[in-house]
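One structure is given below, represented as structure tokens, and several questions about it will come after.
Note that this complex is displayed minus one protein chain, with the remaining chains in position.
Right, chain A next:
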Amino acid sequence: MDLAALKTQLKNFVQSMFEEGVLDNQFSQIQALQDSTNPNFVEEVITLFCNDAERIINEINRNLGYQNVDFSNLDSYVHQLKGSSSSIGANRLKLACANLRQASDERNKEGCLQALQLITCEYCLLRRKFQALLHLERSIVELETNQK
């Protein structure tokens, strides 16, 4: 596939993520921050976000495994995940965090477990799509490098 076609495919793929609600306009802001001085910025931010998100989701899972759940501790993790999801433009994940926040406020452990399941699903979907996005970006960079 040639460079122009790859770039179009990347643009369309990102657009599809917007249309599905997986990403919102905040991700466009992040893409706009990538330039010649920060050529790998999008990949770095996605990697950073995914590492943090997985750590937090594991911590939430662990907290909910206790018989007596520390809901205030849970709150701070949910807050962190919601914040980073918002900041990277992970729209559906951000909305799923709101569900967990509400269940946590109500001290509803069962509700929290259901909300965590949704968060995990949304995160896995997002991660798969991010992996595909980065695969495309790397292919583009490789082609551009080979053409120089």
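The criterion applied here is as follows: a residue touches a chain if its C-beta (ideal position, glycine included) is under 8 Å from a C-beta of that chain, and two chains touch if they have at least 3 such contacts; residues count from 1.
Please note the rule applied: contacts and distances are computed from a predicted model.
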- Can you pick, from "Beta-klotho", "Proteasome subunit alpha type", "Armadillo repeat-containing protein 8" or "Two-component response regulator ARR22-like", the UniProt name of the chain not shown? "Two-component response regulator ARR22-like"
- Item | Residue of A:Val22, A:Ile60 or A:Ile88 touching the missing chain in the full complex | A:Ile88
- Message: If the hidden chain were put back, which residues of chain A would touch it?
- Response: 8-9, 11-13, 15-16, 26, 29-30, 32-33, 38, 41, 45, 48-49, 52, 75-76, 79-80, 82-84, 86-89, 97, 128, 131-132, 135-136
